[in-house]
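Every protein chain of the complex appears in place save one, which is left out.
The letters A and B name the chains in turn, as written, and every chain counts its residues from 1.
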Amino acid sequence: MIKKWRSNSLLSGLILFGVLLIPFIRQFLESVMVLHMLVQLPLLVLVGWLIGITITRNFQSHFDSWNSNGIPGTLLFVMITMYWMIPRTLDEALSIWYIELFKYVSLPVIGLLLYDSWKKLQSIGKSFIYLNYLSMFGLMAWLYIDSPIQICNNYLAAEQKILGWGLLGITAFMVLYLVQAVFTDQTEEAI
Amino acid sequence: MIQTVAWIVSLIFMLFITIVFGVVVLKSKEKRDYDPIKKKWYKARSFYGTTLVVFFLVITIYTLRELPYNQPVYGEGKDPTIVDVEALQFGWNFSETEFKVGEPIEFHVTSADVNHGFGIYDEDRNLLAQTQAMPEYTNKVYVTFDEPGTYDILCLEYCGLAHHLMIQSIEVTE
């Protein structure tokens, strides 16, 4: 049963990847800035996560040899996602083919690493990463909403603002989730 | 003057607290059972706590009646003089620097670079009013000078190495 579910995840990961590669879908998602950053990029990470469920299982020892506590994988994940949060990179992905290629390779890879790392990471590491992204998303929201200039060539200033509000929404959601997590009773889980 | 009132009020309360702590230290050597002490002083605390809350409420309401943010009501035909002030590292740009006693003035204060503070000092170097000078924002100060003389504008927010040299004089005449 579990095995079947695992192979399903591999299959669904590959299908999702294929769907994201379809030129029409790719162009549609990249035509709007907020879809580009908040839909396409996370979906590419999801591809890696789904594939990772199978891959890490089959090559567990290989992953454990360098990512035994999950910290190296997480660091790589943080660095790559931070790179993709820089305003210019989205722009370059549209105009430079190898940046686009890098996007389609790097994001699934770190998705896979995230799957492998997250389950190994201790709760302190998880909380730290969570708070790190909380402040990063907040900062990016601030940057995009507040920027008086058009940061990207391919997207209009109005689109930057929409993305900013999208990021702010995510930040707000993360804060709410955090608040409910620390203020509702966790005793059952502890047992 | 507000500073004097603030200083005296603070002194009185700080002195009172010192006396209370002092008395407790003097009485600390005596040894009594804790339960009766607790009972007595918990009761006293209810009274003291309630008094304090009421006192704070009264003071809050009293001090919030008139805020420096509110534009004063100007008399008929007495439009205020609007003075544009721009702070910069390290000096001031004033749209005008000569005023009359009794003339209502609005300083519209902003900054060209970093945060500065806009503090109006009289000839005895007493601070009369202030606001922050911020880039991208304009803060307002409402002043009417009662006395003629030379008033100084001092920077009141740290803004760099020549922060303490940012002084501008304005003249108020009869």
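Please note the rule applied: contacts are C-beta pairs under 8 Å (C-beta built on N, C-alpha and C of every residue); 3 or more make two chains touch, one makes a residue touch a chain.
Going forward, contacts and distances are computed from a predicted model.
A.B. asks: UniProt protein name for the omitted subunit, picking from "Exodeoxyribonuclease 7 small subunit", "Cytochrome C oxidase subunit I", "Serine/threonine protein phosphatase PrpC" or "sn-glycerol-3-phosphate transport system permease protein UgpE"?
C.D. replies: The correct option from "Exodeoxyribonuclease 7 small subunit", "Cytochrome C oxidase subunit I", "Serine/threonine protein phosphatase PrpC" or "sn-glycerol-3-phosphate transport system permease protein UgpE" is "Cytochrome C oxidase subunit I", the UniProt name of the unshown chain.
A.B. asks: Just checking the interface: what residues of subunit B touch the absent partner chain?
C.D. replies: 2-4, 6-7, 9-10, 13-14, 17-18, 20-21, 24-25, 27-32, 34, 37-38, 41, 45, 48-49, 52-53, 56, 59-60, 63-64, 66-69, 89-90, 113-115, 117, 119, 121, 125-132, 134-140, 154-164
A.B. asks: Contact with the hidden chain only, please: which subunit A residues?
C.D. replies: Interface residues of subunit A facing the absent chain: 123-124, 127-128, 131-132, 134-136, 138-139, 142-143, 146-149, 182-187, 190.
Everything that follows uses one rule, which is that only the chains that are shown with their structure count from here on.
A.B. asks: Could you please state the distance in Å, as a whole number, between where the Cα atoms of subunit A are centred and where those of subunit B are centred?
C.D. replies: Between these chains, centre-to-centre, one finds 49 Å.
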